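One structure coming up, written as structure tokens, with questions to follow.
For this depiction, one protein chain was excluded, whereas all remaining protein chains were kept in their positions.
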Amino acid sequence: MNRPDGRAVAALRPVKITRSVLMHPEGSCLIEMGNTHVLCTATVEETVPRWMREGKGGWVTAEYGMLPRSTNERIQRGRVGGRGMEIQRLIGRALRAITDTDALGERCITVDCDVLQADGGTRCASVTGGFVALVEAMDWLRRERNAFTRLPLRDLVAAVSVGVVQNQPVLDLCYAEDFEAQVDMNVVATGRGLLVEVQGTAEGFPFTRQRHEEMLDLAMSGVKELVGIQREVLGELV
Amino acid sequence: MNRPDGRAVAALRPVKITRSVLMHPEGSCLIEMGNTHVLCTATVEETVPRWMREGKGGWVTAEYGMLPRSTNERIQRGRVGGRGMEIQRLIGRALRAITDTDALGERCITVDCDVLQADGGTRCASVTGGFVALVEAMDWLRRERNAFTRLPLRDLVAAVSVGVVQNQPVLDLCYAEDFEAQVDMNVVATGRGLLVEVQGTAEGFPFTRQRHEEMLDLAMSGVKELVGIQREVLGELV
Amino acid sequence: MNRPDGRAVAALRPVKITRSVLMHPEGSCLIEMGNTHVLCTATVEETVPRWMREGKGGWVTAEYGMLPRSTNERIQRGRVGGRGMEIQRLIGRALRAITDTDALGERCITVDCDVLQADGGTRCASVTGGFVALVEAMDWLRRERNAFTRLPLRDLVAAVSVGVVQNQPVLDLCYAEDFEAQVDMNVVATGRGLLVEVQGTAEGFPFTRQRHEEMLDLAMSGVKELVGIQREVLGELV
Amino acid sequence: MNRPDGRAVAALRPVKITRSVLMHPEGSCLIEMGNTHVLCTATVEETVPRWMREGKGGWVTAEYGMLPRSTNERIQRGRVGGRGMEIQRLIGRALRAITDTDALGERCITVDCDVLQADGGTRCASVTGGFVALVEAMDWLRRERNAFTRLPLRDLVAAVSVGVVQNQPVLDLCYAEDFEAQVDMNVVATGRGLLVEVQGTAEGFPFTRQRHEEMLDLAMSGVKELVGIQREVLGELV
Amino acid sequence: MNRPDGRAVAALRPVKITRSVLMHPEGSCLIEMGNTHVLCTATVEETVPRWMREGKGGWVTAEYGMLPRSTNERIQRGRVGGRGMEIQRLIGRALRAITDTDALGERCITVDCDVLQADGGTRCASVTGGFVALVEAMDWLRRERNAFTRLPLRDLVAAVSVGVVQNQPVLDLCYAEDFEAQVDMNVVATGRGLLVEVQGTAEGFPFTRQRHEEMLDLAMSGVKELVGIQREVLGELV
Partner (left out) sequence: MNRPDGRAVAALRPVKITRSVLMHPEGSCLIEMGNTHVLCTATVEETVPRWMREGKGGWVTAEYGMLPRSTNERIQRGRVGGRGMEIQRLIGRALRAITDTDALGERCITVDCDVLQADGGTRCASVTGGFVALVEAMDWLRRERNAFTRLPLRDLVAAVSVGVVQNQPVLDLCYAEDFEAQVDMNVVATGRGLLVEVQGTAEGFPFTRQRHEEMLDLAMSGVKELVGIQREVLGELV
């Protein structure tokens, strides 16, 4: 099987994470997974959402957006439709899964993931890059606010897509592959290899249990590699 | 382990599906899974959404709503938030997975799932009941419109939730169980045992691969039972 | 004159009110007037709207909705247009007319009327059924909260439609009659026979004063009958 | 009984209707009923709303607004709430009741009623003044477009409020009276004395049938007087 | 060059400002500049917007609207588009430029400018008339509330449009001139001849620096004349 960019079925696209790319946010990075580029920022607020009861620690939430020409056809500005909501809820859950919200204290960290250029896998790139921005913001709280001595983290977290293209499970689909995939799965997992989210969808091609396992295998190897890259760019912070 | 209603860990709640409960829609049913009651209707329109190209067959879509007092605290009317969008997209994908949209012809069937009373598992009940309403609407098209001689169906489809409660995987969680679950998974599968959707989420408690497999096993047995009930109420239609 | 269902001009459709149909709300009923079915719930909140001054007692308000396929053509979800607002304001005024809001105390009771199936007269069924849900909620406040020893009620209230069809005043119009009516009137009145609302409308056929009186006569007899049914289902509560 | 402005119980406030007050609209007038001042305009469009079937004649519709400081407390701009919708629907029905929409031809006339200053009775003033603007627009169609030789009118129409204040039925309430009224009724009737709308409301004080008749009597005399004033200002047009 | 109404290039249209035209607002006027008629009101509130810090004095803000038939084609009601927002921000800045907000005290004055009839120059008429309404409201605060002994004013303010029509700079354009203008400029200036806003725009015809100076000269003479009229109608208040 030939992938559009000649990759092996189990290979990620080239991944590059650049930290601290903006002057204003408490944490930020630009993550590039092939031609998919997402700008992730983390904002610290010294309040928690109203629905949280007092004394219940902090909160991490996420928002996701696409710039109008991040895609091939221009998207209307300012609409978060069903897909966008689904994605930003996924990112938020992923980041809370590895945050010790009690230790965070009564603060809220909002991670914004804005897609500058989309070529498949934007939600996974958002989780992986969003984690880096989150850690920077936690470090900022430690350095600038003496909020804690140890970052309120329980693990690292990253995400990757897998899919079945021409009856072959492949890792980290670009848009052209995603478009013709029979099954599409997004997996969020931690540095220790625990699962946080498994979202497999097969609108036109219901799939067997065995196929499900093969896809999960591929995904776990991809997440492992991504966590390695996170460790490199974050250095002693994690 | 004691479940609130004394069920075995692998037991469904009492399921009851009543067909043709309303005078106006082309298909309808009331599905009761324990105290969760969802009114499902199917509406036939002789057009397809604008974004579909001509000659590309039909479409099935779904909408999901909760009546203001379907839950313990009153919900504000008329808002479809992120959760609601996520759910109605899931229902739509599930129903399209078993529909032969080419054979359906250039029509759209909209399945509305309105929760009259919620006690956990409303999205799964919506898929299972939505399928029954959809089949009734297809039958209406055959009888009243001579649209086709064979219903444009490829398989049956149903959904069930599984979760980990007190470190024990259990099937078909009621709200009290869902509330304290460490992992929450919704599985949509077909009458032939193929997977359509696997959505596992563990905000606070990332889980092992093995746990994932146990949960999938439970879910597959639950779907099998639900498909049996669908066959009973639909009789010769499927 | 022949009515579609063979009724006499002064006859109501078969009326059935089923109490306590849902597990969550403080009060609820399902009212069926022929093929018109409305689910009414009453929600107690221990606050009053902001615009009410302190020490001024409680409030009763209403909301009205139609499920997407309660009618012959599917209605778009989540829109309360001009007609819906008009109706829910009418229901609210009717219920406040018989509530002793001072004795209710600083609480708000919200009555939701959701039309499951529409065949004319939904606003009147909502008033009549909404009253039953309201009384249940007041009874809940007495039993569960010791809010008062006597229900804060001044009277019973019910509503009915009358219209002129083929130059003949008729009671309790079904949709087919409503559609061709020359004049349409909704009357809300109390158990003691006092008027709360008279809303007569004749877009295409302005009518004489005498016709107005005939219609009011019919309506008063209809309300009397409905109040009798309310007394039966509510028993000692009223 | 003493009314705030010393009027007899059956007396209207001073009424003044000034025609053709604006340069752009096809019809316009300023109606003053005491301190209530409403600017009414009529706009002709050579299309009908989409939901009207072809060959079914024309349409008359109305919109109602209040300028931010038409009232004692500033109103937020641009919101048409439940009350506003109710009012503009009433005005539209009233004007259609006397329009021969078949003879109007496939056009839509929109009557805008904007309250410059409010002192009670704005909806009734809008009907009475809106009729004058409508007739001017019909005359414009005849003169400028040769749309017809006879105005497509079946009758004149006007509206007035009545209420029960201190147990006394009174005509044409100003705001101070409206505020303390026990019953509030708006009556729309035609030049020939036929009823178009009767809207009586008694939130706190349900009323007897006899009171209802007394109020209707007062209202009919008020409408008669208003129609006389319309005849004067419209001259040969009606 | 012939102007549509025969005016000299440097002549204003007939200007008329009528004070205190409404019973409810603390300040009001009707300004007529030829066929452009704007109703201006000023509302006093004893609070300041939330974003203002305490002890920082008061605020003046403005809103701008057009009645549906103030123009030749009916405008949809209730929408403040980009143009409207631009205009109301301009009016607000102009009025704050001459208000001593410290001396005003912790209050907010909202100036509403509603265009009854539009024939070009509505934003400038709104500034000029809005100033008169603002001064009335300040005077009301002094007389009725003893808020201060001297009005918190630093200067007078008025605005006028200039444009280049057929290569000729002209003052105070009516709509027909505005429509064909090559350059359009609005100038806000004070009674002492200081500039507050200069907004020159040339979509199709970029213009020279010299043209810019000629237009400013014309505008300054127009503002001077308008300030003279304001002084007349406000008498001893300014």
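General remarks:
We just call them A, B, C, D and E in the order they show up, numbering each chain from 1.
The rule is simple: contacts are C-beta pairs under 8 Å (C-beta built on N, C-alpha and C of every residue); 3 or more make two chains touch, one makes a residue touch a chain.
Please read all numbers here as calculations on a predicted model, not as lab measurements.
One chain is not depicted; across the entire complex it touches A, E. Contact with the undisplayed chain is limited, among E:70, E:88 or E:230, to E:88. One chain is missing from the display, and on subunit E it is touched by residues 81-83, 85-86, 88-89, 93, 96-98, 155, 185, 189-190, 192-204, 206-209, 212, 216, 220. Seen across the whole complex, the unshown chain contacts subunit A at 22-25, 28, 35, 39, 41, 43, 45, 63, 65, 67-72, 74, 77-80, 110, 112, 114, 116-119.
Just so it is clear, only the chains that are shown with their structure count from here on.
Common neighbours of subunit B and subunit E under the contact definition above are absent. At the centre of the protein atoms shown, by the Cα-centroid criterion, sits C.
For the self-contact between subunit C and subunit D, the two sides draw on mostly identical residue numbers; the shared fraction is above half.
Each chain's centre was taken as the mean of its CA atoms, and the one lying most distant from subunit D is A.
Inter-chain spacing, taken between the CA centroids of subunit A and subunit E, is 52 Å. Residues of subunit C found to touch two or more other chains are absent. A linear topology is adopted by the chain contact network, the touching chains following one after another without closure.
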